[in-house]
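Note that this complex is displayed minus one protein chain, with the remaining chains in position.
This part shows subunit A:
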Amino acid sequence: MAFTKKVTLKSSDGELFIIDRAVALQSRTIQYVLEDTNPVDAIIPVPAVDARTLSKVLEYCKKHLIDLNTDFEDYSKWDKDFVDAEVWMLYDLIMAADYLHIPPLIDLICDKIASMFKGQTPDKIREIFNIDNDFSKEEEEDFKKKSGWAFK
């Protein structure tokens, strides 16, 4: 039975995760690896993701395995709790989801980060993302003059 087959993933810090093949297939990156090489009992390295983040991603993949007994409502409540985390954790998760290519997880986290940023000032955003302000004082004043209502 294809559903009971196991796959072993190895995180960047060397931890092994033995999971159902069906769970791993939600990652398109892993899906391609499995289709290409079809490794039997081989270990698939995931060099861009550490153990803590990978376990969280796999938690998501297990929950989102198509389960006909779980209705949509259950997912949205679970998803909401899943992304109720610090911004650095969300950042690690999105980098992992991007690398493993799991579009619904990318959507979920981007929605969450966007909702956290919605009301922030440009100063606060620069602080969070470690971005240098490369605009001159005059240019910045010009923005505020042109669309001042957005800064209120």
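Simple rule for what comes next: contacts are C-beta pairs under 8 Å (C-beta built on N, C-alpha and C of every residue); 3 or more make two chains touch, one makes a residue touch a chain; residues count from 1.
The rule is simple: contacts and distances are computed from a predicted model.
Between the listed names "DNA-directed RNA polymerase subunit", "t-SNARE family protein", "Proteasome subunit beta type-7" or "F-box domain-containing protein", the UniProt record for the complex's undisplayed chain reads "F-box domain-containing protein".
Which of A:E35, A:D81 or A:D134 touches the hidden chain is settled by the complete complex: it is A:D134. Considering the complete assembly, subunit A touches the hidden chain via residues 86-88, 91, 94-95, 98, 106, 110-111, 113-114, 116-122, 124-135, 139-140, 143-144, 147, 149-151.
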